[in-house]
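Below is the structure I would like to discuss, written out as C-alpha cells.
Heads up, one of the protein chains got dropped from this complex, but the rest are sitting where they should.
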Amino acid sequence: MYWKILLFVLMTFVSIAGIAFPIVEKPSVWYEFPFIPGLGENAKIIFFHVPTAWLTVIAFLMSCIYGFKYLKSKNLNDDVKAYVANQLGIIFCILATVTGAVWAKFAWGAFWSWDPRQTSIFALLLIYGAWFALRSSIESEEKRATLSSVYSIIAFVTVPFFIFIMPRIMTGLHPGSADDETSGPIVNFKMNENMLLIFFISLIAFTILYFWMWNIGYKSILLKEKIQKNF
Amino acid sequence: MISKSYNLCIKDIKSELRTRYAINALVMFILVAISVILFSIGNEKIQPELTAGLYWVVIFFSAMSGLSRAFVSEEEKGTTLTLHLIATPDTIFSGKLFFNLILTFFINIIITLLYAAFFEGFVVNNFILFLVTFIFGNIGLAISSTIIASIIAKAGSKGTLYPVLSFPILLPLILTCVQLTIFCFDGTSFDNALYEMAIVVSYDIIMVTISYLLFDFIWKE
Partner (left out) sequence: MIQFLTDNAIYIVMIIVLIVWTGIFFYLLGVDRRIKSIEKEINGDKNEE
C-alpha cells in the first residue's frame, strides 16, 4: 500500500517539477534547470518521453524473460504475464514514438527523419506488431504460447545490433547520440544535479506505474481463466 | 547426424526438382519484381545508394516468397510426423537449413546477374568485399528465414504472416548489407568495411546458435 502512495507523490512531484520549473542560463536556486544549447525549453520532454521509451524496452525484456520461463516450465500463467507485458509495451512504444515525433517537429523541423533512435523505436513497434499478429493467428493455447515465446526471444536477440549499426549508417540528430556535439550526451554532462535527480525519480515512478499496471493486467486475465474453468 | 541431414536436404531437392514449383515461381517472381522496378525507373539514372537498396528489397521479397516452403510443404503434405520419427530436431533443422541455403544462393545469383545486366548503377568496384557480403548476407538471410518458416508452418495463416514476422528480425542484417553494398559500389577498401562485416558475421553466428537452441521447442509443438 505504501508504494502506491509513494508512486502518487513521486509522479505528482515529477509532473510539477518537470513542467513548471524554469530553465535559465545560470541556475542558482535548486528548482532551476540549466539551459542546454540546441534544446532550450524542449529539454523538459526528457522527464516524460525517455521513461516511456525505457518502459518499452523493459516490457520487451520482460516478455523475453517470461517467454523463456514458459519454455522451461510450460506454465500458461507465464505466457499470460508475457502477454500483458507486451500489451503495455506496445502502448508505451506508441506513446514514445508519438511524443518523440511531436518533439522532433519543434526541435528538428520534421515529425520523422529516420534518426537512429527513431528507426530503432520503429523496429520495436514492428516487432510488437508482428508478435501480436503471430498470436492472433494461432488457435491452440499451448502452441500460441510456445511460438510467441520463441519469437520474442529471437526478436530480443536482434535488438543489440541496432545499437551498433544505427550510428554508423545514419547521422544522429537525437540528443545523446554519439556524434552529437551541441547537446549530447546530455545524461552525463549537460544536466545538473537536480535535473538528473528529477529524471531518475521520473524513471522510478514510471517503472512502478508499469509494474502496477502489469500486475493488475495479468491478475485480471488469470481470474477470468479461473472463472471459466470453474463454471 | 550430418549424413542424415544431408539425406534430408537431398530429399528436399529431389522433391523440389520433381515439381519445380518453388523454382519456377521464384524465377518468375524475380523477373516480375525487377521489371516492375525497371518500368518505374524508366530512363532515370539512379544513384548507387538507391540501386543497393532496391537490390536488397528484391532479395528480401524473393526470399520471403520462397523460403517458407521448406517447412510449410511438410506440414501441407502431412509428413511432419514421419520426420518426427526418423530424425532429431537438430538434424531436421540442419537439413532444412542446407536446402534453404542452396535455394537462397540460387535465387540471389540470378538476381545479381539480372541487376548487373540491367542496372547502370550496379557496378561493383570492390569485388572481394561484394563476394564476402553476398555470402554472409545470404547465410544470415537463410538462417533467419528458416527459423521463422518453422514458426510459420506451425501457425495458422501461412502466406501473409511470413514477411511480417521476418522483417524485424532481418532488418539489422539488411540495413548492414545495404551499407556494405554501397561500399562495394564506391570501391571502399576491405579494412574500412570491417566493422559492418563483423556485424554481419556476428549476426549469422548468433542466429545460428539461437535457432538451434529454440528449434526443439518449435518442432515438438
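First chain written, first letter: the chains are A and B, and each begins at residue 1.
Here is the rule we use: contacts are C-beta pairs under 8 Å (C-beta built on N, C-alpha and C of every residue); 3 or more make two chains touch, one makes a residue touch a chain.
Since we're looking at a predicted model, the values are computed, not measured.
Across the whole complex, the hidden chain's contacts among the shown chains comprise A.
One of A:74, A:105 or A:219 touches the chain omitted from the figure, and that residue is A:219. As for the chain not pictured, it touches chain A at residues 4, 7-8, 11-12, 15-16, 19-20, 212-213, 215-216, 219-220, 223, 226-227, 230.
FYI, only the chains that are shown with their structure count from here on.
Mean C-alpha position of chain A lies 32 Å from that of chain B.
Put simply, chain A touches chain B in their complex at residues 71, 123, 126-127, 129-130, 133-134, 137-139, 142-143, 146-147, 149-151, 153-155, 157-158, 161-162, 164-165, 168-169.
By the touch criterion stated above, chain B contacts chain A in their complex at residues 147-148, 151, 154-157, 161, 164-165, 167-169, 171-173, 175-176, 179, 195-196, 199, 203, 206-207, 210-211, 214, 217-218, 221.
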